[in-house]
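All protein chains of the complex are present and in place, except for one that has been dropped.
Coming up: chain A.
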(Lines give C-alpha, C1' and ligand atoms only; values in the text may rest on other atoms or scores of the structure.)
Protein backbone atom coordinates (compact mmCIF):
# COMPACT_ATOMS: atom_id res chain seq x y z
CA UNK A 1 0.00 0.00 0.00
CA UNK A 2 2.90 2.30 0.77
CA UNK A 3 5.53 0.85 -1.47
CA UNK A 4 5.42 4.03 -3.49
CA UNK A 5 4.25 6.94 -1.46
CA UNK A 6 5.57 10.45 -1.53
CA UNK A 7 4.07 12.91 0.91
CA UNK A 8 4.52 15.87 -1.39
CA UNK A 9 2.57 14.46 -4.31
CA UNK A 10 0.32 11.79 -2.80
CA UNK A 11 -1.30 13.86 -0.09
CA UNK A 12 -4.32 15.74 -1.31
CA UNK A 13 -5.33 17.55 1.83
CA UNK A 14 -5.41 17.70 5.59
CA UNK A 15 -8.28 18.51 7.84
CA UNK A 16 -9.05 18.41 11.54
CA UNK A 17 -11.92 16.04 12.08
CA UNK A 18 -15.13 17.00 13.79
CA UNK A 19 -15.10 15.99 17.40
CA UNK A 20 -18.03 13.65 16.91
CA UNK A 21 -16.18 11.87 14.10
CA UNK A 22 -13.09 11.69 16.26
CA UNK A 23 -15.10 10.04 18.98
CA UNK A 24 -16.50 7.46 16.61
CA UNK A 25 -12.99 6.64 15.43
CA UNK A 26 -11.72 6.42 18.98
CA UNK A 27 -14.49 4.00 19.93
CA UNK A 28 -13.89 1.96 16.80
CA UNK A 29 -10.16 1.68 17.36
CA UNK A 30 -10.61 0.88 21.04
CA UNK A 31 -12.93 -1.96 20.21
CA UNK A 32 -10.62 -3.44 17.57
CA UNK A 33 -7.13 -2.91 18.93
CA UNK A 34 -6.04 -4.85 21.95
CA UNK A 35 -5.55 -1.81 24.12
CA UNK A 36 -7.17 -0.40 27.22
CA UNK A 37 -8.36 3.22 27.24
CA UNK A 38 -5.65 4.32 29.66
CA UNK A 39 -2.84 3.17 27.46
CA UNK A 40 -4.64 4.53 24.48
CA UNK A 41 -4.66 7.90 26.19
CA UNK A 42 -0.85 7.79 25.84
CA UNK A 43 -1.10 7.08 22.17
CA UNK A 44 -3.77 9.60 21.38
CA UNK A 45 -4.57 11.93 24.28
CA UNK A 46 -8.19 13.04 24.35
CA UNK A 47 -7.23 16.68 24.26
CA UNK A 48 -5.27 16.29 21.03
CA UNK A 49 -7.30 16.39 17.89
CA UNK A 50 -6.99 13.85 15.15
CA UNK A 51 -6.07 15.14 11.74
CA UNK A 52 -7.20 13.33 8.64
CA UNK A 53 -4.59 13.34 5.91
CA UNK A 54 -6.18 12.32 2.66
CA UNK A 55 -3.88 10.46 0.32
CA UNK A 56 -4.18 9.03 -3.15
CA UNK A 57 -6.15 5.88 -3.79
CA UNK A 58 -8.49 6.39 -0.86
CA UNK A 59 -5.86 5.97 1.78
CA UNK A 60 -6.59 7.95 4.91
CA UNK A 61 -3.74 8.68 7.23
CA UNK A 62 -4.59 9.89 10.73
CA UNK A 63 -2.08 12.02 12.55
CA UNK A 64 -1.80 13.55 15.99
CA UNK A 65 0.59 16.49 16.23
CA UNK A 66 1.84 15.66 12.77
CA UNK A 67 2.85 12.10 13.63
CA UNK A 68 1.05 9.43 11.64
CA UNK A 69 -0.63 7.02 14.04
CA UNK A 70 -3.26 5.16 12.06
CA UNK A 71 -4.27 4.58 8.51
CA UNK A 72 -7.17 3.14 6.66
CA UNK A 73 -8.02 2.11 3.12
CA UNK A 74 -11.50 3.14 1.94
CA UNK A 75 -13.63 2.48 5.01
CA UNK A 76 -11.78 -0.70 5.93
CA UNK A 77 -10.28 -1.49 9.30
CA UNK A 78 -7.90 0.90 11.04
CA UNK A 79 -4.25 -0.05 11.15
CA UNK A 80 -1.63 1.38 13.47
CA UNK A 81 1.51 2.57 11.74
CA UNK A 82 4.47 0.23 12.12
CA UNK A 83 6.31 2.68 14.34
CA UNK A 84 3.32 2.88 16.65
CA UNK A 85 3.11 -0.90 16.70
CA UNK A 86 6.75 -1.12 17.68
CA UNK A 87 6.02 1.11 20.66
CA UNK A 88 2.90 -0.80 21.63
CA UNK A 89 3.48 -4.31 20.31
CA UNK A 90 0.25 -5.67 21.82
CA UNK A 91 -2.04 -3.60 19.61
CA UNK A 92 -2.54 -6.31 17.02
CA UNK A 93 -2.66 -10.11 17.11
CA UNK A 94 0.49 -11.66 15.71
CA UNK A 95 1.41 -14.04 12.99
CA UNK A 96 5.00 -15.10 12.38
CA UNK A 97 6.75 -15.82 9.11
CA UNK A 98 9.86 -17.90 8.74
CA UNK A 99 13.24 -16.35 8.10
CA UNK A 100 13.19 -17.14 4.43
CA UNK A 101 10.13 -14.96 3.90
CA UNK A 102 11.59 -11.82 5.45
CA UNK A 103 13.43 -10.58 2.43
CA UNK A 104 10.37 -11.01 0.23
CA UNK A 105 8.28 -9.13 2.73
CA UNK A 106 10.79 -6.31 2.77
CA UNK A 107 10.33 -6.13 -0.97
CA UNK A 108 6.63 -5.58 -0.41
CA UNK A 109 5.38 -9.07 -1.28
CA UNK A 110 2.23 -10.54 0.20
CA UNK A 111 2.85 -13.43 2.54
CA UNK A 112 2.20 -16.94 1.30
CA UNK A 113 0.68 -19.58 3.55
CA UNK A 114 3.75 -21.86 3.69
CA UNK A 115 5.72 -19.03 5.27
CA UNK A 116 3.46 -19.32 8.31
CA UNK A 117 3.15 -23.09 8.44
CA UNK A 118 6.82 -24.00 8.03
CA UNK A 119 9.04 -24.68 11.03
CA UNK A 120 10.00 -21.04 11.57
CA UNK A 121 6.51 -19.64 11.14
CA UNK A 122 3.77 -19.42 13.69
CA UNK A 123 0.03 -18.89 13.75
CA UNK A 124 -2.31 -18.48 16.70
CA UNK A 125 -3.61 -21.77 18.15
CA UNK A 126 -7.07 -22.95 16.99
CA UNK A 127 -8.83 -21.49 20.02
CA UNK A 128 -7.48 -18.04 19.15
CA UNK A 129 -7.96 -18.39 15.41
CA UNK A 130 -8.33 -15.13 13.51
CA UNK A 131 -10.98 -14.71 10.81
CA UNK A 132 -10.13 -13.45 7.35
CA UNK A 133 -9.83 -9.68 7.16
CA UNK A 134 -8.11 -9.23 10.51
CA UNK A 135 -5.28 -6.70 10.79
CA UNK A 136 -2.24 -8.51 12.12
CA UNK A 137 1.31 -7.74 13.17
CA UNK A 138 3.69 -9.71 11.00
CA UNK A 139 6.50 -10.94 13.18
CA UNK A 140 9.41 -12.91 11.89
CA UNK A 141 11.37 -15.88 13.01
CA UNK A 142 13.98 -15.06 15.63
CA UNK A 143 13.22 -11.34 15.71
CA UNK A 144 11.81 -9.29 18.49
CA UNK A 145 10.01 -6.57 16.57
CA UNK A 146 7.33 -6.68 13.92
CA UNK A 147 8.59 -6.54 10.38
CA UNK A 148 5.31 -5.45 8.88
CA UNK A 149 1.56 -5.15 9.21
CA UNK A 150 -0.88 -7.15 7.18
CA UNK A 151 -4.45 -8.23 6.84
CA UNK A 152 -5.42 -11.88 6.81
CA UNK A 153 -6.73 -13.04 3.46
CA UNK A 154 -7.83 -16.39 4.81
CA UNK A 155 -8.65 -17.26 8.38
CA UNK A 156 -5.64 -18.54 10.26
CA UNK A 157 -7.18 -22.02 10.34
CA UNK A 158 -7.62 -21.91 6.59
CA UNK A 159 -4.01 -20.84 6.16
CA UNK A 160 -3.04 -23.99 8.00
CA UNK A 161 -5.29 -26.29 5.99
CA UNK A 162 -5.05 -24.75 2.51
CA UNK A 163 -1.34 -24.00 2.85
CA UNK A 164 -0.87 -22.40 -0.52
CA UNK A 165 -1.34 -19.00 -2.09
CA UNK A 166 -1.49 -15.68 -0.29
CA UNK A 167 -2.36 -15.99 3.39
CA UNK A 168 -1.75 -12.47 4.58
CA UNK A 169 -1.70 -9.35 2.47
CA UNK A 170 1.07 -6.98 3.40
CA UNK A 171 -0.09 -3.42 3.99
CA UNK A 172 3.09 -1.86 5.29
CA UNK A 173 6.56 -3.02 6.21
CA UNK A 174 9.98 -1.87 7.39
CA UNK A 175 11.49 0.53 4.93
CA UNK A 176 8.43 1.24 2.82
CA UNK A 177 7.59 4.83 2.08
CA UNK A 178 5.27 5.18 5.06
CA UNK A 179 8.06 3.97 7.34
CA UNK A 180 10.19 6.85 6.15
CA UNK A 181 7.56 9.45 6.94
CA UNK A 182 8.01 10.72 10.48
CA UNK A 183 5.84 13.76 10.32
CA UNK A 184 3.30 15.02 7.84
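In this section, contacts are C-beta pairs under 8 Å (C-beta built on N, C-alpha and C of every residue); 3 or more make two chains touch, one makes a residue touch a chain; residues count from 1.
In this text, contacts and distances are computed from a predicted model.
Missing chain, UniProt protein name: "Translation machinery-associated protein 22", from among "NADPH:adrenodoxin oxidoreductase, mitochondrial", "Ras-related protein Rab-30", "Translation machinery-associated protein 22" or "Cullin-5". For the chain missing from the display, the contacting residue among A:16, A:30 or A:162 is A:30, taking the whole complex into account. Within the whole complex, the absent chain has one touching residue among A:1, A:59 or A:102, and that is A:102.
Within the whole complex, the absent chain has one touching residue among A:3, A:56 or A:145, and that is A:145. The omitted chain makes contact with chain A at the following residues, 8, 19-20, 23-24, 26-27, 30-31, 34-39, 41-43, 45-47, 86-90, 98-100, 102-103, 106, 120, 141-145, 147, 174-175, 179-180.
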